[in-house]
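A single protein chain has been omitted; all remaining protein chains appear in their positions.
Entry: chain A
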Amino acid sequence: MWVLHALLSHWLRHPVQLGTFMLGLLAATALWSGVQALNQHARASYDQAASRFSSINQAQIVPVNQQPLTESDYIMLRRLGWQLTPVVEGALPNISAGDTLNIIGIEPMTLQHGGVSSAADTGLPSTFSLTRFLTPPWEIWVSPATAEQIKPWFDAAVQTGFPYNPDGNLVNLRVSSSIADNEIITDIYLAQYWLKQPDQLSRLLLLDTNTSKTLPAELSAHLRVVIPQSDYDISRLTASFHLNLTALSMLAFLVGLLMVYSAIHLAMAQRAVLRRILFSCGVSQRALTFWLLIELLLLSGLITLPGLTLGYWIAVLLLPDFSASLTGLYGASALGELTLSWQWWLQGLVIAWGGVLLAAIVPMVKLISGNTSLSQTRSNAQGLDHPALLTGAGSICVLLALGIAWFGESLFSGFLLLALMFISAALLMPATLNACLRLGQRCSRSAVVQWLWADARMQVSHLSVALVALLLALSTSIGVGGMVEGFRNTFTGWLDQRLAAEVYLRIDDEAQAQQVDAWLLQHPDVSALLPSAGIDSQVAGIPVELRGIQLHSTYSEHWPLLSSTPDAWQAMADNAAVMINEQLARQLNLKLGDTLPLSGMQQTDFKISAIFSDYGNPKGQVLLSLATLQRNWADTERGSTALRVEPTAVAELISALTAQFSLNETQVIDQHAVKRYSLQLFERTFAATNALNVLVLLIAAIALFSSLLTLSTMRLRHLAPVWACGLSRRYLVGTELLKLLSLALLTALLAIPLGLLISYCLVAVINVRSFGWALPWQFFPSQWLLLTMAALVSAFLAAIIPVLTLQFTSPSSLLKGFRDEQ
């Protein structure tokens, strides 16, 4: 225990080192565990959704041809031996603008008897009572957030519709945190009542694994069995999103760990004398190793709990944007309240301890073997420890990265490429800085300038860890920032092109749609009515959507084509060609002029006349003329209709339409509203990324600050001889500041090419492998300038305290410090 006491006393005498250690570990643990909390929570939600009512992971029977699925159909199929459970779902009508509340009606008896799901799988807790669920006054289950949202409805004066049952009584409100936000789960009978769909069902989930049965002839005309498609697996679709966040949090963890390493390295080096004394007092190497490990575990244990708590709060703060991104991008259910498992806490503890041990292993081995001393650590005038080893390892990483860039094809290899780029940059950066400074020293003539370069080189060896952290943070910001900014530019332009029509109509009821069309054709402000239709199909075994559009100059003038033949639109009008989206082109390696075989059509061969960009669509799409689609396929579903309207008459038309046909705002959509929503979604998608980015930069700035603060006590040894030779203190203060700003500037300059490489890797490799489409690689010099300024400001703030100390400490104190050094 006395050995531990002696070891711990070091930290009390060096509070800045202790602070660096704790802050680094706190930041590393918090950011890593925060993102992991979000990922874990999202995955749990996907699993829950998949085991429950997911429309995309479950084999099911759905209605087609605008025919309803009725309870009679369900009963017939049950009698024929089909293991099914019915689901009724729909948006709750008459709610305030911007809100969506989905009612999901289930039939728990068949769900349970199906043997596939249990009450817990439906998201309902173990306290769920079948009797209360199925009998008056019935009950509804919602998440805590949704419960808050719908509470006012329980006090409403009008006692009809939701949340009153057909008897006019209020239903019981039950809350469960395992239910997604904006979802109301209730008995199927109540759902039909509130959605005004008596006897109608939305779909039938197939509970047995045998999905090869054929529907009876009398049902096959209006029902279809849909087999889950792996391409629509939410976990797979969202994998890249989670991987992206995990990679960023890993980077933040790494940057935090660099701070920890920096503190431990110095602490171990300064204990060379203590080691000698302990050995001379009879402490064995093994005992010293043991107590050093205990000390590290003790210190990291103290920090892990606050780190995990901070991580939890970061996750809570990011959850709304995170949830909105997943919902908007992939249609994944909105995530409810954050709940964490014991595995998360354990994982956090293990990662924190593992990280500390990883950071400590080399300095600790050096101390125990007596391979280090403070003088060695301080005196490397060549600027670096083991430069050849670092450069060699960095070069190997570069070669590996080149190999992966050439041969790798998977998403994982894309992220590995990114990781290798970071690692090689971290390994090569100190040597590169050193070479730049040496060149500066050689080119200078004045004694003071030569000393400045030489001293900066020496500082690089002490600050290299902090500078590497700054390099990684800056290059990530340049890379990710460039990608996001480029995406924003492209996306905004693409939206303008793609949403060229002023108003979009979506009416599922064919009879009503025809009435609306007739009314619109008579309207003086409507210059064109451009209906569309779609159907799901397959090309070479890959699910695609065939979308037919009525050809019009609106499309030929605005549609965002990446490449096209000269007569692309005319060829489509002549039924000879189709256009495909970039995702499909990349997936099947299709080029302009290739023939696209479309099964199930009378005419099967179409030339590809154009490839268009289709951001955010996870699925392949084939665009053809509406006439061609309808001629070849009878089962098409009416899609949205684009209206060309005199811009000044849009608002008037929308209000007239909604009044005339009782349409709601989900059926009549203003182009501006769609754009606004899309851009909002875009911003929210990158909100978590941007927040992590800023946090990584912040940690890097803190790492630089703490390194400088730690080093400031050792700088006198370097400055005293120069001072004695006739340079004033104010001059030395100026040179200190200049040196640190120069190092930060050099680091920022090195971060720009690295950031551009990262940006290229993101837009041309990761993005393509994640989503199937590429983005143009764009440069944003203003962003580089801003980040360079941020690096300089960080360095200035980090340097200011040590520099002010030098400026304002009395000469006697400085000399006392110098004498203490001696």
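Quick note on the criterion: a contact is a pair of C-beta atoms (placed from the backbone, for glycine too) under 8 Å apart; a residue touches a chain by one contact, two chains touch by 3 or more; residues count from 1.
Going forward, contacts and distances are computed from a predicted model.
Novice: Looking at UniProt, which of "Spore gernimation protein", "Helix-turn-helix domain-containing protein", "ABC transporter ATP-binding protein" or "Glycoside hydrolase" names the chain that isn't shown?
Specialist: From the listed options "Spore gernimation protein", "Helix-turn-helix domain-containing protein", "ABC transporter ATP-binding protein" or "Glycoside hydrolase", the omitted chain resolves to "ABC transporter ATP-binding protein".
Novice: From the list A:14, A:41 or A:457, which touches the chain that is not on show?
Specialist: Counting the whole complex, the residue in contact with the absent chain is A:457.
Novice: Can you list, in ascending order, the chain A residues touching the missing chain?
Specialist: 375, 378-382, 446-448, 450-451, 454-455, 457-458, 717-718, 720-731, 811-812, 815, 818-819, 821-822
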